[in-house]
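My questions all concern the structure below.
All protein chains but one are shown at their positions in the complex.
Think of it as A, B and C in the order they're written, each chain with its own count starting at 1.
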Amino acid sequence: MIRLEFAIELKYEIADNPADFVFNIHAAHTSWQSVFAEALSLSQPVETAMHADAAFGSRYLRFRAQPGALAVRYDATVDITHHLEPPARIQEVPIAGLAPEVLPFIYPSRYCQSDRLRRFAAREFGHLRQGYWRVQAIRDWVAQRTTFTVGSSNVSTSAMDTLVEQVGVCRDFAHLMIALCRAVNIPARFVTGIDYGAPQSMGPPDFHAYVEVFLGSRWYLFDPTGISLPMGLVRIGTGRDAADVSFATMFGSVKSFAPVISIDAVDDPAGGFTLPGHCVDAISTHGEPAMSR
Amino acid sequence: MIRLEFAIELKYEIADNPADFVFNIHAAHTSWQSVFAEALSLSQPVETAMHADAAFGSRYLRFRAQPGALAVRYDATVDITHHLEPPARIQEVPIAGLAPEVLPFIYPSRYCQSDRLRRFAAREFGHLRQGYWRVQAIRDWVAQRTTFTVGSSNVSTSAMDTLVEQVGVCRDFAHLMIALCRAVNIPARFVTGIDYGAPQSMGPPDFHAYVEVFLGSRWYLFDPTGISLPMGLVRIGTGRDAADVSFATMFGSVKSFAPVISIDAVDDPAGGFTLPGHCVDAISTHGEPAMSR
Amino acid sequence: MIRLEFAIELKYEIADNPADFVFNIHAAHTSWQSVFAEALSLSQPVETAMHADAAFGSRYLRFRAQPGALAVRYDATVDITHHLEPPARIQEVPIAGLAPEVLPFIYPSRYCQSDRLRRFAAREFGHLRQGYWRVQAIRDWVAQRTTFTVGSSNVSTSAMDTLVEQVGVCRDFAHLMIALCRAVNIPARFVTGIDYGAPQSMGPPDFHAYVEVFLGSRWYLFDPTGISLPMGLVRIGTGRDAADVSFATMFGSVKSFAPVISIDAVDDPAGGFTLPGHCVDAISTHGEPAMSR
Partner (left out) sequence: MIRLEFAIELKYEIADNPADFVFNIHAAHTSWQSVFAEALSLSQPVETAMHADAAFGSRYLRFRAQPGALAVRYDATVDITHHLEPPARIQEVPIAGLAPEVLPFIYPSRYCQSDRLRRFAAREFGHLRQGYWRVQAIRDWVAQRTTFTVGSSNVSTSAMDTLVEQVGVCRDFAHLMIALCRAVNIPARFVTGIDYGAPQSMGPPDFHAYVEVFLGSRWYLFDPTGISLPMGLVRIGTGRDAADVSFATMFGSVKSFAPVISIDAVDDPAGGFTLPGHCVDAISTHGEPAMSR
């Protein structure tokens, strides 16, 4: 089992009028990721509401803050179990066999216009043998074609832009891989989190975005940026694309400052906790009920 | 109560290989719309799977069809109850007061880029007094600015295109109204159905797309095209935009023919069924649980 | 020499008010294309103005027409001389060596966003040996990747759309090839005309769009659709992309009907006129003054 400890510090300055916030920064509650300890502190005495998404375990924190400074700090220790599977055993699922909960993830979304990429994806990936390796080929194609450049994209950048311009940050890599998977009828979705194990050359820890693809009877993890260790990924939000799982949504006149994030892994083999490492197997932290027909 | 009888006939030609279909053509099951009778017939002997979306009552039919011709016919008789409310009593709901189920409908989606329309919407509608009338003003603005022209848009056309080009069909009107509502923090969603009562000058009956906006504690109906009688609308699919609720999604090489649709209203006051008519009140056919904090 | 005889018939219906027209349907006057005979007839008694573009030999006809029907017929017989060159001898020209008249054709334009394709083009074509063969490789890449489908694009479709969607008509093929050439610093431009020799399976003769690329000291012809015989192309308009050389631009409320076009080649070897044929050499019908430094 992997135990990760992380902290997220956010700062805002609210102008003249109260502003509403929706945060999606809590570690998700799933059967593969349990929260051992967590703490939230807010610099303003606000009344908060929290709700969890039953399907994904995502948690949303909402409140109204007053003009002036706002600081939000969230600390958590999470324990993550990984399902490992040899890639050769993992098959794609025909449309007719997808559970209803999975079906929405083959459709286009705000930033993943898979409807416009059908010919492109068919030409590049249509002839490959189906299975985990085809998805891995899509992931590698995105990784090789796209240059990671901070500041190269903005909140309007979509998979189509990234396909053409071949540059972006983690959300752009994820959007492009998702769009290409859906374009060949493979369900794919967008996950946000914090990652342990990125090389220091990538700068200080930050929010990360990665991909889950539905194969066999599970959602498997892929990181097309190649930055993270997939075993070192904490799940926060899960959705169709970045439009669903922004870590902070603000309604009002608010100035944001850069998040400050730290993460560590517990190295205690005796206690049952090993450091995240590289892994040749496919990794999943989310199963799915079988389709009932 | 309104009783509507309608039929949908769809025809396809499938090329060399079997193709998967997902249909969303069944009348939705909700507490306001009950299906008195229905029948489905398929020209191929296929094994079908049906599942219903718990939140919206939408029903999805899936099957794999063989090469050759495929005909699908669906007949239904539905009874619809309307909640009517004087507009003056209907308030907007602050972000902090929205139920979690409603919250997703303030975010941008594939065809409704509300994130890019915030300044535009604030300038046009930000100063208006909040409430039902503000939404009606948005609806009227879209209706007055946009010309209904068959063939003027395609499946890639989004709210941003329609805002600029000022021309479109029903889905484009709906996308633009939805995007503008969300841009001023009002939850809005996309509904597909069949409409009774469109003038004959609009051509033969067809699938229709319209808008639901969340106000007070309910979803209220709006038709920015002005084509339909809102009381004569049957609900089929409900989603964030057209990407969620296509009436037919095909996976494979399939040629589609134009749908043939008919609809009639039962005129039997003694039996409790009146014809759909104009109505000055706000109309809702979908409530929502109160927010639990 | 090639002698081609063609006719263009255009029909319009003008609504309530007079409308202005600009036509670019006359065969261009260049040192390689001479007009042996031509005739223009208009169904309305209008005063016309004609002006020629000195750089390209394009001719523009302008007039104001009255409400009602308008028919335009243009007949021409043109003689075309071709400069043929073995591809192996043709080099690319460094930026520093381009004549000022050529320089504008390395910049992006309305439909050819070469600025956004730099990385893409560098990856696909940056490593190829420079010269005519590199441009031929770009032409072949576009030809192989793009499916010719009537009705698949519209007047807003740009090179970026065609790159992603891989479908289009002749103007889309041309825009994509032009954008890719400019993205690797090779000047390229858009030519409209009529083509002799397209297979009957492509339907009746129509306006055609093709590409000229500047190499060595000349503009060489390429047709990425592969539909035409390059030796059978008549030049009408020359510009940066379709925004510059529409065959008809209307200002007012005008309904257009489909053009009717015919073309024939004179087969009179004794008189010096041979039929257009296939040719392994590079073909040019437009030289350029050397750069004066």
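Couple of notes before you dig in:
By definition in this document, a residue touches a chain if its C-beta (ideal position, glycine included) is under 8 Å from a C-beta of that chain, and two chains touch if they have at least 3 such contacts.
What you are looking at is a predicted structure, and each value in this text was computed from that prediction instead of being measured.
Touching the missing chain, out of B:A65, B:L103 or B:M160, is residue B:M160. Touch with the chain that is not drawn comes from one residue among C:Q113, C:T192 or C:T225, which is C:Q113.
The missing chain lies against chain C, touching residues 20, 22, 49, 51, 53, 60, 62-64, 94-96, 100, 103-104, 107-110, 113, 115-116, 155-156, 185, 243-244, 246, 249, 251, 291, 293.
Hidden from this view is one chain, which touches chain B at 116-117, 119-120, 123, 145, 147, 160, 163-167.
The definition used in the following text is that only the chains that are shown with their structure count from here on.
Averaged C-alpha coordinates put the centre of chain A at 48 Å from the centre of chain C.
Centroids built from CA atoms put chain B at 31 Å from chain A.
Each chain gets a centre from the mean of its Cα atoms; for chain B and chain C, those two points are 45 Å apart. In chain B, no residue reaches two or more other chains under the touch definition.
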